[in-house]
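One structure, as structure tokens, below. Some questions next.
One chain of protein is taken out of this complex; the other chains stay put.
The block that comes next holds subunit A.
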Amino acid sequence: MKARFSTLLWVFLVHLTGIYLFTRGFLLMRLSLTDISSPSIEQTGLSTHKRAVVLIIDALRYDFVTQEPPEPPSPYHHNILTLPRTLTQQQPQHSFIFNAYADPPTTTLQRIKGITTGSLPTFIDIGNNLGASSISEDSILVQLKEAGKKAAFMGDDTWMSVFPDTFEHNMTFPFDSFNVEDLHTVDEGVISHLFPLLEDLSKPFDFLIGHFLGVDHVGHRVGPDHPSMKAKLQQMNDVLGRVVDLLDDETLLVVLGDHGMDRSGDHGGDGVLETSAAMWIYSKGPALSQVSHPIPSGLLQYRTFPGTTKPHRGIQQIDILPTLSLLLGLPIPFNNLGAIIPEFFSRNDQLEKALQVNNDQIHRYLQTYRSSPSGGELDEAWSSIERVWEAASAANSEAKLIALNNFSRVSLAACRAMWAQFNPILMGMGLLILGTGLCASWAVYVGASSAEDNWDAWFKSHLPPSFYGAVAGCSFGVVGLLLGHSTLEFSVFGAALASSGLIIISSPPITSPSSLTPIPLILILHAVAFLSNSFTFWEDRIVPFMAVSSIIPYALKGWTAQTTRLRYRIVGFSTLYATCVRLISISTICREEQQPYCHVTFYASSSQTSPPLAAVILGLPVALALSLAIRRFLKISKSDKGVAKIYYPLILTPSLLGGALYWIIEWADTTSVLGEEWDGLLRLTRTWVARFSFGWVLILGGGLWYVVPLCVDISVKKENGQKQVQIIGFANASGSPYLLFWTVALSIIHITSQLPAQVVLSLATIALLSYLEVLDSVRDVEAMEPLAGGYRLPFRFNDIVPLALLGLHAFYGTGHQSTISSIQWKAAFMLTSTVTYPWSAITIVVNSIGPIFLFGLAAPLLGLWNRTPDEPKSASSQAKTDAMLAGLAIMSYYATLLLGTSISAAVLRRHLMVWKVFAPRFMAAVLGLLAVDLGVLLGAGVGVARVTQQEIRSCVGYEDGRGKEEEE
């Protein structure tokens, strides 16, 4: 057993390495601080305007507006949006065009956060409310609200998810942003609401945001070189012309692209075309800069756009935030990392003052971040940041300006290095490890299933070399050291690659063309489907379709069964499996993208989180029925005996009932059906019900199972003077105790699941048991076939498919989706009434990935079910090897899904929906694989090990000859 367990452990470590490397390269993380800046006296006198109109033309690249576009200019997107440059030529002190660097990830949501907070938002801003994309950080909109100013908004509805209730209600006009095929609806909506507000003489707004999407959608749909782009930019030019006409002297106009677009019109990554956004700032009234006060050239940066020869004035896109804040007389938001644009503060020598205010704010932010839990990220850069800070305080006159500016740029660079770069090398290394790891698992799988009872020998000859390979591979870390990368990353990469490679070489998985059959067709389709956003967000419907399909080959095999009994068993249980799967898929919470083709059934309605009434009524009966159903299944193999007689009625049933009761009380509590005065008592009761349910099954059930794991009855009879040992339930003597072990985990996950999810878990359990019976009967059929000669065939990879899909299906059915917003926060308050670590975190994790874990844990059952420990030694070892192969197979299934999702996330990192669809699915795949791996390891290390222990076998069989098996 040790050999089998260490193999599984090794596979797990390889998975961990792949996940670690890919995640380090792909998922950028940052802690967001909730502090808010307060107004300061130092900045008085810097303000020039009362109001601002900020128009965002999504994906407006710099060259779309510049005077000197790349040569040769494109007839479709160059020299068309000409108003900004015309005005800049006419009024150079009033109008400015910049090439603004938009930090990656260049996706709209992240850029909106960047422009309004001045920070470098990553995909995961830790500390935000994970459930929504709304931000808790300080922003210009928060500052406007603090100052009592009114903000209007129209356009891309992404803003509404970021700032759900910041804008004035009568001046908020959001439009759907993800319908890329639709080029005009959003723009026309913005236009129709923008001009009435501008024309309104009462000036109802102080700050207006209009977000046009047409240019971006043309880019995604047909690319920038298309007549549609020309028409779109012409339309935008006309709109800007009308806006300029209507502008008054107290209003500042800012027009900007939130990011650029690459040659094919997409964005999301860090390509120069994606990060070069246009920015145009225009003041109709007072001049923004004065010729009499020249700016030291050291403060101004220039960048050359690809394809052009002349460098143009370049800024950071987030520089607009401190600039705009000061020009409107607002405090600079707390998390800002941008620097003021010097041109606009050269009036009357205000430049030093503005830079100082800006630097004070950045320094305050960095110090706060450094004292936060994530402060360690700044360790490397801290000394240089402090050095430039000191230098800026010490310097004088012109050098002082440059030193001040230098401080903000050094700070930004330090933060950017932490937060804003995809790392393609690490991503590639991660993919390589996941890929070779998968091949290596396959090699182990083929090697182990062909070695059969010589398993131990196979292990001795193959695994130690790979261990030495891993140790040697660690030295690859030196390469990392030489290249200036992290030594740790390169070491683990080398170790995982070397050990996987050695396994593949020493036991090649492809020995002949026939070793490639049967192809796991469903798994391949499943993994490839992640390259499509549609298939990814409809996955919850595709999984049951594939699950039902996967049972069909068994059902067909059933038709050809030799006996009527087997035929009925196979077809009947296959139908039961399919029916349960279909019933589970009734329960769903619907993704946003599935509208309008999906109805929420998991909750009472799409806007509530209370369960539907049917689930409340069914709660207790289903919990009772589940326990009875499990025993009914055990009765088929007469293994509802021994410890099962105590465990199921006295330990499992009360815990399941407690789990249902907890959520019924929770429902009564939150809907206040009994009236307010009961609230306190209900809260106390349910806390204790939950504690009881967890404790009862975990301590009593687990303990009982560990002491007496067997579900058999032994009786000794004297017949004709001979001693006869009768063992009832012997036929399933390995499977039934393992099932008992499994139901302990089932019960724990059942308790943390809400009422509809409990019904789903019950159905999934019945589906699992049905499948075990199907598989057992099909093996019987095959054993009876002439060529098989009575031997049961070993476990085959495709046998895992119905189980693996069942796990994922249960995950979706229990009210989850591959989105962060589907986390069920209610589960955090089960054991305590306030968030308490670690209990709240544990119950949330169990609630979220428990269903997948459960079916990883169930995998060894495929090898153990209806196998006796009494079989000849080789066959008994085959049962154990089969259990291990089943575990390896389900780990490989989920590892393939992870590989599919990570390839799609890497390849489609410029896709419109990468942060909405592909990256969340990748994260779900990571969690799913970890859950399955841990389930299999627990199953193999504790469950199988205990069930197949030597003493048990001797106690029931070999001591006085063979025990007599009683069947039927």
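The criterion applied here is as follows: a contact is a pair of C-beta atoms (placed from the backbone, for glycine too) under 8 Å apart; a residue touches a chain by one contact, two chains touch by 3 or more; residues count from 1.
One rule holds in what follows: contacts and distances are computed from a predicted model.
The chain not displayed here is annotated in its UniProt record as "PIG-F-domain-containing protein", chosen from "Glutathione S-transferase, nitrogen catabolite repression regulator", "PRELI/MSF1 domain-containing protein", "PIG-F-domain-containing protein" or "Mannan polymerase II complex ANP1 subunit". In the complete complex, the residue from A:Phe123, A:Trp159, A:Phe407 or A:Trp538 that touches the missing chain is A:Trp538. Touch with the chain that is not drawn comes from one residue among A:Lys50, A:His226, A:Arg416 or A:Arg582, which is A:Arg582. Listed residues A:Thr308, A:Ser549, A:Thr670 or A:Asn798: the one in touch with the omitted chain is A:Ser549. In the full complex, subunit A makes contact with the omitted chain through residues 181-182, 532-535, 538, 541-542, 544-545, 548-549, 556, 559-560, 567, 575, 578-579, 581-582, 585-586, 593.
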